[in-house]
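One structure is given here, and the rest of the page talks about it.
Left out: one protein chain. Kept in place: all the others.
The first chain written gets the first letter, and so on, giving A, B and C; residue counts start at 1 in each chain.
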Amino acid sequence: MHNLTVTTALGGTEPRIDMHGPITLSEEPGYALASVAARKGGERATILAIRRLIGPAAPKPGHIAGDKVTAFWIGPDQWMLEAPYDSHETLFEQAAAEVKGKASVTEQTGGWCRFDLRGVGLASVLERLCPINMITFQPGGVTRSSIDHLGCFIICRALEHISILGPRSSAASLHHGLLTAMRSAY
Amino acid sequence: MIINHPILGPRDSAEFTYMGDAALLDRPDWQAKDALAQFIDYGYLRDNPAGPHQELWYHEQGDRSFLVVTRDTTTHEISSVKLANDVARSRGRST
Amino acid sequence: MATDQGKTSNMGGLAIMAELTGKTIPEVGTTIFRPPYTPTAIGAFAGRDRGTDFRPTRKTPSHKWAEDQGAVFVEVGMWLRAQWFPQAGETHWRQSVDREVLATRKSVGICDVTTLGKIDVQGADAATFLNKIYCNAFGKLAIGKTRYGLMLREDGIAMDDGTAARLADDHFVVTTTTANAVSVFRHMEFARQCLWPDFDVQLISTTEAWAQYAVAGPNARNLLQKIVDSEFDLSNEAFPFMACANVTVCGGLRARLFRISFSGELAFEIAVPTRYGDAMIRRLMQAGEEFEAVAYGTEALGVMRIEKGHAAGNELNGTTSALNLGMERMVSKKKDSIGSTLSERSGLNTDDALKLIGLRPVDVKNPVPAGSHLITKGDPVDATHDQGYVTSACYSPNLGHSIALAYLKSGDSRKGEILRLVSPLTGFDHEVEVVSAHFIDPEGERLRA
Partner (left out) sequence: MRYSGLRVIKEALTGHKGWKPAWRDVAPQAQYDYIVIGGGGHGLATAYYLARNHGAKKVAVLEKGWIGGGNVGRNTTIVRSNYLLDGNEPFYEHSLKLWEGLEQDINYNAMISQRGILNLVHSDAQRDAFTRRGNAMILNGADADLLSTETIQKRYPFLNVHNARFPIKGGLAQHRGGTVRHDAVAWGYARAADQLGVDIIQNCEVTGFRIEGGKCLGVETSLGYIGGGKIASCVAGSSGRLMAKANMRLPIESHVLQAFVSEGLKPVLPGVITFGAGHFYCSQSDKGGLVFGGDLDGYNSYAQRGNLPVVEDVCEGAMAIFPMLGRVRLLRMWGGIMDMSMDGSPIIDRTHIKSLYFNGGWCYGGFKATPASGWCYAHLLATDTPHEFAKAYRFDRFEKGQMIDEKGVGNNPQLH
């Protein structure tokens, strides 16, 4: 085994945690990501493969499903899989084995940084960041939008737990934007 | 402006990138006898109507779909939104 | 509307109009309303995006390492890239850059090239699709090989260039320039969804998913052999120029290895998952100690690519064609590709079209600054007699004088001609000689070593 050290998107060796008011903002490096895009004619097979990977049916647009391995919709016939990094470092290989050539699978773990917001009153933070209707945005909902000029996935895992996936290279800018919005809201 | 995405519902136009007249779907055949003339027309001439206009919007900050949006250029009112992929297929675009 | 932009005077104006026309004020109506309703502070519109937070900053995974090395950074689009790495005793940036260039050409240098755009192209029609996107042919590229590709806009002008590596029959990794990564992806999505909707091809950007480092110089292979796991043969026979492969490094970490060269040296680019980027650059530098490896920045990268005559953003400036770049033979006539038809228009193929050439100063003490214009000796210095302009310039520590890339009318047939290089803006007027753009190793022996 190699012994290369991992750095988080913010450049540290430990994930950063910030608390302000009722909200906790944490850097979450512990997830592997892989994108799955159905090939022509492989749409049905891809949906079935995703079900085998996550348990429940492949999520519809705007949704996330699954437990340990989850999938969320990212575009027509495309999903992103996520799973704990420690147990699923090569999630993309597992997915590729499952889709059996009916879908294109790409490792995306390094492409995204993830920040989780936890606490009561997340709507006040989110409404300062992006044009999401926080009344209809319920657990299991996923949307992609722009936060401070950065294209991000916003995932509602629970009413008091929202994940934001943004481009890894801009992690510091995104983190600053989230923290500023927290301070502005509370 | 709000664009009613056929899959995702109403979305802020700020999430999109405008990509021009939907006539850009009709790329000429390179082997046609008058291919050069057709490509010049395709590349440079536009109807540019004052009224309903079919145009391409790319959901760059969203699901990366290209949409064909019919929008009145005098009022910005949007009357129809379709996936460009479907429109391209229905127009018989293949290879 | 005077100083209040009609906010208060409008009512008075409407009242006068009413009197003149014999109507009441409501009958006259009001003017077209222009927002904001009430004067509003500009800061309220600008919100939080101010100062250095005006736009996001993009940093590569080696950013902190580069900061530790004292790197000077430069803005390239949204990215911050290390421009050069000053060492103790160096007081002028040229000292640092010259040292980085010389050390790389002499032994080995390492450069962070993570910022290059990367697009994963998969599907049964991936090769057919790339044949449409690039003006040169990709259908027959062998698995495990990389090819340089030139992308045209539909109007026949060069859009971007880069490489496409074939990892499997149905899987390519395309690289783009740093500046055009977003627009090229958009362009390819347009082609995929709108022009060829029935192709089986899937695109996804992987720019950020991989940390990528160029390892260049005569000792590049020796260095990498210490990094790449021993079951992978890096010899020239097993892994020749333009080869690519999935490998493992440092005892099992998945990585991608490309034998491509921007510097003109024997060179590789090694990509590892981003979270290992910081560890990788440190490991590379450590492994390079015995070869006196240097880290080099974008400035040295620029010097070496100019010495080698490689076009970059300054040459692909949105108005130049494959012909201007000297790559007209790459535009395949046997297939349809975006831009190929309109590139045939007469105005883009005149006898006196600009051609990319090299320049050297007649008096080697002189610089050859970018942005200068070229005038035939004896001609008046005015726009009518303008023969071209310098796109990229640098001091070449290998040649001991300044060199430049330039566009010159009929440039390819004017080698050896002495021209006036003028920059009235900066008060510069000297003689230069037209030479080949390939200043170093024109036969490409080094990069095939």
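Here is the rule we use: a residue touches a chain if its C-beta (ideal position, glycine included) is under 8 Å from a C-beta of that chain, and two chains touch if they have at least 3 such contacts.
These numbers were taken from a predicted model, which means no experiment stands behind them.
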item: Shown chains that the omitted chain touches within the full complex; value: B, C
item: Full-complex contact with the absent chain, from C:95, C:317, C:332 or C:398; value: C:317
item: Residue of C:91, C:230 or C:346 in touch with the missing chain, whole complex considered; value: C:346
item: Hidden-chain contact residue, picked from the options C:139, C:251, C:371 or C:444; value: C:371
item: Residue ranges of subunit C at the interface with the undisplayed chain; value: 1-7, 32, 34-36, 39-43, 45-47, 49-55, 57, 74-76, 153-157, 159, 313-314, 317-319, 342, 345-349, 369-373, 381-383, 386, 389-393, 422-426
item: Residues of subunit B in contact with the chain not shown; value: 1, 12-14, 17-18, 20-21, 37, 40, 43-50, 53, 55, 57, 71, 73-76
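Simple rule for what comes next: only the chains that are shown with their structure count from here on.
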item: Mutual neighbours - chains that touch subunit B and subunit C alike; value: A
item: Highest C-beta pair count, chain pair; value: A-C
item: Between subunit C and subunit B, distance of the C-alpha-averaged centres to the nearest whole Å; value: 29
item: Centre-of-Cα separation between subunit C and subunit A, whole angstrom; value: 30
item: Contacts with 2+ other chains: residues of subunit C; value: 198-199
item: Residues of subunit A whose C-beta touches two or more other chains; value: none
item: Contacting residues of subunit C [partner subunit B, same complex]; value: 128, 154-155, 186, 189-190, 193-199, 336, 340-342, 344-345
item: Of subunit A, residues touching subunit C in the complex; value: 1-8, 11, 29, 35, 37, 39-41, 78, 90, 103-104, 106-112, 148-150, 167-174, 176-177, 180-181, 184
item: Subunit C to subunit A touching residues, read off their complex; value: 48-49, 53, 55-61, 63-64, 78-79, 120, 122-124, 170-171, 198-200, 202, 204-211, 249-254, 272-280, 283
